[in-house]
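Missing here: one protein chain of the complex. Every other protein chain is in place.
So, chain A:
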Amino acid sequence: MIKFFLMVNKQGQTRLSKYYEHVEINKRTLLETEVIKSCLSRSNEQCSFIEYKDFKLIYRQYAALFIVVGVNDTENEMAIYEFIHDFVEVLDEYFSRVSELDIMFNLDKVHIILDEMVLNGCIVETNRARILAPLLILDKMSES
């Protein structure tokens, strides 16, 4: 099961956080700081999986942005690793060349996309057209 999904930049600022188990806000800040610290200290030669407390962190770096997913031991590391990329490709398609700013200014939309892909800590949809469908309805409604 996925425990949390984070997007953090190199300065350690959280750009998106989604927890699938309730975590107190002060503990979130602490956890996010620790998580990003452990990712930043790693080189390209190191593997993308880190054991952290009782779960595993799986991360990928896109320019200055890290996406870090915390999972328990029932998840397949490689599948989550590639799922992160699928998520980024969806963002890329919607925002056409997504940047950190897109994510900051359209937090609600990024949340909608993530909610379509992950629900209750499980991967629920990987098909891009279906992930973006509700968002396109929204966009149409706000245009009209």
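Please note the rule applied: contacts are C-beta pairs under 8 Å (C-beta built on N, C-alpha and C of every residue); 3 or more make two chains touch, one makes a residue touch a chain; residues count from 1.
Going forward, contacts and distances are computed from a predicted model.
Asker: Write down which listed name, "AP-2 complex subunit alpha", "Ribitol-5-phosphate transferase", "DLRB2 protein" or "Transcription factor IBH1-like 1", is the UniProt protein name of the chain that is not shown.
Answerer: Matching the unshown chain against "AP-2 complex subunit alpha", "Ribitol-5-phosphate transferase", "DLRB2 protein" or "Transcription factor IBH1-like 1" yields "AP-2 complex subunit alpha".
Asker: Where does chain A touch the missing chain, residue by residue?
Answerer: Contact residues on chain A toward the absent chain are 13-18, 20, 22, 25, 28-29, 32, 42-43, 45-51, 54, 73-74, 76-79, 81-83, 85-86, 93-96, 101-102, 104-109, 111-112, 115, 119-120, 122-130, 133-134, 136-139, 141-142.
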